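Apart from one protein chain that is not included, each protein chain of the complex appears where it belongs.
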Amino acid sequence: MSSAIKTVGLGHVLMAVLKREISLGMRQKGEVLTPLVFFVVIASLFPLGVGPESALLLRMAPGVLWVSALLAAMLSLQRMFASDYADGSLEQMALSSTPLALLVLAKALAHFLLAGLPLVLMAPVLGLQFGLDTRALGILMLSLLLGTPTLSLIGSIGAALTLGVRGAGVLLSLLILPLYIPVLIFGAGAVEADAAGLGIGGHLSLMSALLVLSLFFSPLATAAALRISLE
Amino acid sequence: MQWLSVEDFFYMGGYAFYVWGSFGITALVVVAEIWQVRAKRREILRNLLNDNDSQQN
Partner (left out) sequence: MKTRVIHWFKFSSPQNFYFLAGKMWPWFAALATVLVLVGLWISFFVAPVDAQQGQGYRIIFVHVPASQMSMFIYLVMAGWAGFGLAFNTRLSGMMASALAPTGALFAFLSLVTGALWGKPMWGAWWVWDARLTSELILLFLYLGFLALQASIDDPRRADKACAILALVGAVNVPIIYFSVKWWNTLHQGASVSLKGSSMASTMLTGMLIMVFAFWMYTIAIALVRVRTIILDRERHTEWVKHAVA
């Protein structure tokens, strides 16, 4: 009796995981929108803290918006594995024949689409509040577009390490914020460099390099961390 | 010997606070660490001895 087991291609599996993540995310709209609102609130706190002087805000804008986006992206990282861990589907994923690293990649991609992309789209609106001009807004969006997938990928490592641990939320932040620093430096730096009349080619290529590196290595580290957490 | 007097040595060319502060905090941290390691060892040994005793009883 042959063909009782249908072999499913790798691409199909990844698409299935991606679709699942997105439909789950869409069902929990609150969980997806809250980080976005958080982004807006944090970015608004800075002017409230330092005063409305426009020159200062313009100077601060790239860094402030990048830090706010980074923190907002971090907020939703726990979602990546927590609910699957709780209901046992994560174990099933680990036991399946698909390499866990690829499943992790799909989950990180889904996180980027649900958490990172909204930030990229919201950033120009906030940028206007800080007085950034159109060109700067465009570069800000581009830097966030290149950076937020990296944040999702690096963040997945932290999410896997702190699975089911006491105080996981804050611990996760402590673990991955140092690792986020290069992305922050080059992302915010790109916008500032352009404002200063310097080229952004270097920044963007470095951010692309960070993205490629994390695309290759994060899923492996995350998969290893997941196996450790599942033991 | 480059120090003209003991006072000179402690004065450290005006940098007394910074130089002695640095060496001081280093010494403090080292002493504290050694103390902490020994205290932890004593604590673990005490716990193990208590376990042993309660098992023998």
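Order of writing sets the chain letters: A and B. Residues in each chain are counted from 1.
The rule we apply is simple: contacts are C-beta pairs under 8 Å (C-beta built on N, C-alpha and C of every residue); 3 or more make two chains touch, one makes a residue touch a chain.
Just so we're clear, the structure is a prediction, and the values are computed from it rather than from any experiment.
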{"item": "Positions on chain A contacted by the hidden chain, ascending", "value": "157, 161-162, 165-168, 171, 174-175, 177-179, 181-182, 185-186, 189, 193, 206, 210, 217, 221, 224-225, 228-229, 231"}
{"item": "Missing-chain contacts mapped onto chain B", "value": "1-3, 9, 12-15, 17-19, 21-23, 25-26, 29-30, 33-34, 37-38, 40-41, 44-45, 47-49, 51-52"}
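Everything below uses one rule, namely that only the chains that are shown with their structure count from here on.
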{"item": "CA centroid of chain A to CA centroid of chain B, Å", "value": "44"}
